[in-house]
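Inspection log for the structure reproduced underneath, given as structure tokens.
For this view, one protein chain was removed and the others were kept in their places.
Each chain gets a letter, A, B and C, in the order it is written, and its residues are counted from 1.
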């Protein structure tokens, strides 16, 4: 399946990417699995490893790690929010 | 002793007085005693009887019934406040 | 500028709010409250309110509001407080009361603003009389105002 991934704030700066389009194998079917998949790129990408303080949204709604990722989803990763 | 007494809002309208200067016998030495003294005038003044929902201030500070009244005090009686 | 005003005249909420943080870099939060005359305010059943007249106890009103602010300042870390309360005859939709509180953080600003309003409602000597097509009627004190104020007592 094909998804769009967005990165924001300090995570965007750490990774050096604001967004990318990915084609995923069918085994990567949850937010947690996607994070693990990306963290395996190594280097800066280890910022996405399990246990790091990263939040996720799918199609612009906050989601937990077990939420299912579907074809054409827009998935965002970012640090805890600090607005207001 | 000589005191000034003020009446406000519905109590002022009921009594038909906004203020008066009173010379009190020495036996009238608390707010409660003063209320009883005034209520004995009868008629509309019974609005000041014990048990009626009347608040008191001495020298512009809210006080309870047992507060002592002193010479030259400014004493106010009024219903519960409803501002804001 | 004094931080308490009891006046017949209307006020400029924007200027009052701006003054609470003007020229300083330590204010991160300003909470405000604005109370307005409602046309549908009812003391029990009854009809539309055509006007409201606010009576007060000159001298004591200012003193009681100042005391409420001092109490708020002893409870929270505040950088500025402004209270304005009008008296006289007001029409529906008109401003009655303004409370503005500045602080470094929002928690202090919100709590102090609500505290000041709750105490004002039970301790500041103002009384409302509503004009209706059937005549004037004094507004009864509300039980809910007493319970709101008593929340702050430990």
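Operating definition for what follows: a residue touches a chain if its C-beta (ideal position, glycine included) is under 8 Å from a C-beta of that chain, and two chains touch if they have at least 3 such contacts.
Quantities reported herein were computed from a predicted structural model and do not represent experimental measurements.
When the full complex is examined, the chain removed from view is found to touch A, C. The hidden chain makes contact, of the residues C:29, C:124 or C:139, with C:29.
Although one chain is not displayed, its contacts with chain C can still be listed: residues 12-14, 17, 21, 23-41, 92-93, 104, 106-107, 109-110, 113-114, 117, 144, 148. Summarising the interface, chain A meets the missing chain with residues 6, 8-10, 57, 60-62, 76, 78-84.
Quick note on the criterion: only the chains that are shown with their structure count from here on.
Among the inter-chain contacts, the highest number of C-beta pairs connects B-C.
For this pair, chain A with chain C, the centres built from the Cα atoms lie 48 Å apart.
The distance from the centre of chain A to the centre of chain B, with each centre set as the mean of the Cα atoms, comes to 72 Å. Measuring from the averaged C-alpha position of chain B to that of chain C gives a distance of 26 Å. Counting partner chains per residue, chain A has no residue touching two or more of them. Not a single residue in chain C touches at least two other chains.
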